[in-house]
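Note that this complex is displayed minus one protein chain, with the remaining chains in position.
Letters are used for the chains, namely A, B, C and D, taken in the order the chains are written, and counting of residues starts over at 1 for each.
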Amino acid sequence: MTALVNPGLADELARSDGFDADACMNCGVCSAICPMGVDVEVRRLFRYVLLGMEDKVRAETERVFSCLLCRMCEENCPAGVHIAENVRTLRHHIVRTGFGLGEG
Amino acid sequence: MTQATETRRPVIRDAVPGRRDVREVVRDEQVMRRRILEVLAGGPMTVPEIAAAVERPTHEVMFWVMGLRKYGWVAEIKEVDDDGYYRYQVVEREGS
Amino acid sequence: MKGTTKYDALVVGSGIGGMESALKLGDMGYKVLVVEKDASVGGKMILLSKVFPTLDCASCISTPKMAATIHHPNIDVLTYAEVDGIRANGDGTYRARITQRPKFIDEAACTGCRQCEMACNVAVPDEFNADLVSRRAAYIAFPQAVPKKAVIDRAGISPCTGACPAGIKAHGYVARVRSGEYEQAFDLVLEATPLVGSLGRACYAPCESECTRGELEGPLPIRRLKRFIADAHYGRGRDGDPEAVAIEQNGKKVAVVGSGPAGLTAALQLARKGYGVTILEAAEQAGGMLRLGIPAYRLPNEVIDHDISNVTALGVEIRTGVRVDDPAGLKDDGFDAVLVATGTHKAVRLRVPGEELDGVRSALTFLADVKLGKDVGLSGKKVLVVGGGNVAIDAARSARRLGAASVDQVSLECCEEMPAHDFEVEEARAEGITLHDGWGIDHFEGDGRLQAAEIKVCTCVFDPDGRFHPEYDETQRDIIACDVVIVAAGMRADTETFGLETNGDHTLVADPGTLQTAVPHIFAAGDVVTGPTMITTAVGQGRRAAFMIDRYLQGQVLDPGLFDEPLPVVDKDTVLARQQVYDRREPLESNAVMRAAPTDFEETEGPMTEDEAFLGAARCLDCGVCSECHACVDVCPADAIKLDDRPVAIEAEVGTVVLATGFNLFPADAKPQYGYGRFKNVITGMQMDRLLAPTRPYNAVLRPSDGKVPDNIAYIMCTGSRDETVDNPLCSKICCMYSVKQNQLIMGALPLADVTVYYIDVRSVGKGYDEFYQQARDMGCNFVKGRVSGITETEEGNLTLRYEDIENGGALAEAEHDLVVLAVGVQPSRGVAELFAGNGDALALDDHYYVGEVDEDLDPGRTNLPGVFVAGAAAGAKDIPDSILHAGAAVAQAAAHLERARVADEAKAKVPS
Amino acid sequence: MAEDATREDQAFHPRILVFSTNNISDPGIDLAGSSHLHYSPNVMVISLPCTSGIKPSWVLYAMQRGFDGVFIAADGEECAYLPDCAERTAGIMTSAQALLEEHGLEPQRVRMAAVCSVCAEPFTNYMHEYSKSLAGLGPSRKATA
Partner (left out) sequence: MSGRRIGVYVCQCGGNIGDYVDVDKVVEEIKGDDDVVIARSAMFTCSDATQQEIVQDAQEQGLDALVVASCSPKLHTVTFRDVAKRAGMNPFQYTQVNVREQCSWTHTDDKTGATEKATRLVRAGINRTRLTEPLEPIVVETTPKSLVVGGGIAGLRAALGLAELGLTVFLVEKEARLGGHVAGYGPMFPNDRKGSDLVATLEEKVRANPAITVFTNAELMAKSGSFGNNQATIAIHDGDKLETIQVDVGSIVVATGFDDYEPAAGEFGYGLDGVVTLPEFKKMVDEAPGLLQYKGRPVKTVAYIYCVGSRQDESLEGAHTYCSRYCCTSAVHTALEAQKLAGDLRQYHLYRDMRTYGKYELLWNASRESGSLYLRVPDDEPPAVEKLSSGGLKVTTRDLLTGEEEIAIPADLVVLVTGMVPRDNAELVSVLKLPVGNDGFYNEIHPKLRPVETIVDGVLICGACQAPKTSSEAVAAGLAAVTQSGAMLKRGYAELDPMVATVYADLCTWCGKCRAACPYDAIEQVELDGRQVAQVVKTACKGCGGCVPVCPEDATDLLGYTDAQIKSMIDGMMEVSCS
């Protein structure tokens, strides 16, 4: 299944909530350092947003909410991405737009 | 008053086990030389074997054995054993 | 090289960029000065295993360049030297201040044979092997060093040695003991003084007070180590120095008046130099205060005998029972020079009523009588000792041993202020002596024979100017019944008959630097000059006097500066700052046996066992690095050790400056999640390069934790690079390639080992580089995209890496490896801008603290300062070919700068004034 | 002692001539000395700028004068003179072997290996191995005599 890139999602999140993961260099440290283990792969999550893969983001709703917001990833991010803020942003967005709600 | 004296000596700390400063380990080479040579007098040994015999951590023994090797007191036997360790033996040191 | 020298160019640093710059400028005909801070030229490249992508041997490439640099007729190289500052002259030229650090080796004589290194007793981490193994304080940097000459690493005089008034190399003999070289340790002390055994017992050890380890758990037992080596030596029945008897006599004769510490020491020193020395001693036995003043439980007579035999073995004659009243007259007996070292043997009187009563006596004669075995008849007597000093304590404790019914001691000072050492007061109390501190004697009572002493409270001992001026509270009094009073109120020199000028306290007047008296051939040393002091002070005086007498008799100038001109003492805080953590090592406890009522003069302190000596010496921190143990001096066949070498300041006028100061490697422990420094099998790329190099420290690739051949090695790329968390967003450019190079070499050296590289992007840019990377892949090296987030250590010392396996679906993964190599990046070298401090224009650095290039596009290598250029990695991360090309660019412009200056000068010269 | 000496004398210790290069392999051989590594004193070294300049006739001449083997310590890739140094030296080796065979000597009496400026131990090992293999061949002059 080929996904068509859609910059609209990232734009909208940036505009409404200040989402910003542009600096990410895709090194994967955030995923690997997460004390929650395999549950939250923020790097990939952000990438779905950047590429505009809305269905993928939707499918990760549970993960987005399982994040402890402990900022371990943020402290270790070599690119200085505000990861926790972005996760919060995503939650806000999901709640606001009803993403994933009523489906579980 | 007491506090001032305390803060004047911040470098003094108890060691964390297994984390002796490299300078400290290296300094002990001169003292441990005798022990290690004594132990090796019984025949060649690997670093873990020497460590067990002198009752010191293997990584510290590594420093000492390599120092002794560098300065001509011991040499390795060419073949590695099945576990991947070289054995070291005493060599006659020139000029001594 | 001294004074100011003119050069066309100054090149700072002699790594690959510096050597290239110097060679090319030299070839152009310019005079070049290269200043290198290390002991060899070559920089970091010479330490590498091989170089990518050709896998040339780094050494084979570097050594011809190193040799060419050092032998080039137009290049002068200063190694082991620092540029302190560079000042612009304003006309495009510069003036550089340089310090040639002392190498403590006569470079012309050194043959590079490494015998000093093999003999050296101080081990420190070998920075040229990335701290994987030790080196010695005396060392040649590495096997291919150019120049191949030794240097001795000296941070200064160790505080213990610096504290010794006798000039004994305390650190030196401790280091000798640590290596099990007891005889050499003995000889080292004997260099300074014959009193090895006496000082091992009776010295108050100022060295221990200064010992840096004292800032931690407590000082080393330096004095007892000296006793240990004396015991070991004398116990072997090796009195004296048999070889020394063969000293060639120079025909001159010296009389030494007095056989105390100063006299014996001077006699030994003079006899060694070939003088015929005669000691004239007024007492029945030789030894001075050692013999007559120090009780046997502290210093047995046999020990003094042994020590004196060190002197007599050299042919020194000791005539006892000979009192000299006219030192000058000894010239008539054929002595060319005289040393007066008669000490202070006259007791100071108390000046209180009743002092003349029978039963009141001086501590000096009392102690002498006891030591010489005379019956002093104290058995069953009530004894009162007057005084608060060491002599008083000695007298009290001696009285205790002689069967006195009771021993009381009266001291003007209260306990804490008593001049006696705390431990002595404590020991006296333990032996049952009753101390009345803060009391003074009012008078003694008795009818011909002493019966009691009346004492009164002393309120103040000294006046505001610190002069002895006791004041009393006359209302508070007490009476102590006593049969014998031993007065220890001080002692003074007995110099009335000498016909020499004296001070108010009867000490002799002598020049403090030369110890010469007003009568040229008479010198004076020891307590007779200084008043009562310590044994070590007297020993130091004896050494000084001998040195000066020798110069006097050789007809040389008596310059105090020539005697023992030591390096500055190393700062203790600096020493302590060398280590992050100190392993607690409790000091050796005293083994002195304290009995409540001792009845004999057995030594209270026992000997040290060999193990105790080892452990005691092992606590030494090697403060000065070099211990001055003289092992190198002993073995150097070329006599090239020059411990009196000192820094030399050099100034150079230069037409241009090329900064080739290179780079630093990222300190791997600044990424604590990778465990460098904690996990033994986490090493840096430089360490792996050393393990792979032909001059490798382990002779194989082995795990540092236990010496196992690793079979599963991981590389973590971008350690300290491309990483905001360590404030370095830059790519270090070289790490990918050096890792790929190492991958290939490891696969060659350990065909069975797996190699995995955790990377973000493999940056193999350069001629043949990408092909080289592909080759590593083809050889089986495994490349995993994902930055490792953290490492944990297993019990076996293996390492578990956590990472996201990005390219294989992004699964989180863990992998276990038995060796991890951190591909550390580069950092700017420090202190370059500071070289130009004080100039109107500072040297501009770029945003990342590398030396700034103001026009990288057209003038790469040009800095903001006219005539100052930067070559190689000092301007940013560069691999070897790029560094060489960059140096070429810097040199082209430096030469153009010189050329412009030449043309301008010529034009100026042509203009008629 | 005297007996030992006699026995020693009777044993065959091959004489080896080594050709080294001034910049690369000779420093490697020097390093073996600085590291006090041991090999037979019957090994003697002549240093040249580049092993591509060795004449095959020198190899034969060495045999005729009593050497038992010639070892060429080549630069390999590090040669600063000739990029094809390794191939050239290999060619010289081949010619020398042919020349030896013409004169009834075993081609194994000349050998070549890359020795770099820090190859102290490899060089020592080569000398040990080569001494051993030449000892197996016996003295060279038995053929020419």
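One rule holds for everything that comes next: a residue touches a chain if its C-beta (ideal position, glycine included) is under 8 Å from a C-beta of that chain, and two chains touch if they have at least 3 such contacts.
These numbers come from a predicted model, not from an experiment.
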**Fill in**
Among the options C:376, C:592, C:730 or C:750, the absent chain makes contact with C:730
**Fill in**
Sole touch to the unshown chain from C:81, C:370, C:539 or C:895: residue C:895
**Item:** Full-complex contact with the absent chain, from C:349, C:374 or C:767
**Value:** C:767
**Request:** Check each of C:11, C:51, C:255 or C:776 against the chain that is not shown and name the one that touches it.
**Result:** C:51
**Asked** Since one chain has been left out of the picture, which residues of chain A touch it in the full complex?
**Response** 1-5, 7, 22-26, 44, 47-48, 50-51, 53, 79
**Complete:** Where chain D meets the left-out chain, the residues are 15, 17, 22, 26-27, 29-34, 36-42, 44-50, 52-58, 61-62, 65-67, 80-83, 88, 92, 95
**Asked** If you put the missing chain back, which residues of chain C would it touch?
**Response** 16, 23-24, 27-29, 51, 54, 56, 61, 64-65, 67, 71, 108-109, 111-113, 115, 148, 636-638, 722, 729-733, 761-771, 774, 785, 806-807, 809-810, 848, 856-858, 860-861, 876-878, 880-882, 884-889, 891-893, 895-896, 899-900, 903
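Note that in this section only the chains that are shown with their structure count from here on.
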**Message:** Between B-C and A-C, which chain pair shares more contacting C-beta pairs?
**Reply:** B-C
**Asked** Between chain B and chain C, what is the separation of their C-alpha centroids in Å?
**Response** 23
**Asked** In whole angstrom, what separates the CA-based centres of chain A and chain C?
**Response** 59
**Complete:** CA centroids of chain A and chain B: separation to the nearest Å works out as 51
**In chain B, residues with contacts to at least two other chains** = 72
**Asked** When you check chain A against every other chain, which residues touch at least two of them?
**Response** none
**Item:** Interface residues, chain D side, partner chain C - complex
**Value:** 23-24, 27, 31, 34-35, 75, 77-78, 80, 116-121
**Request:** Please name which positions on chain B make contact with chain C in the complex.
**Result:** 9, 11-16, 19-24, 26-31, 33-34, 46-48, 51, 58-59, 62-63, 65-67, 69-72, 76, 80, 83-86, 95
**Request:** Spell out the part of chain C that touches chain D in their complex, as residue ranges.
**Result:** 54-57, 59-61, 63-64, 114, 143-144, 693-695, 699
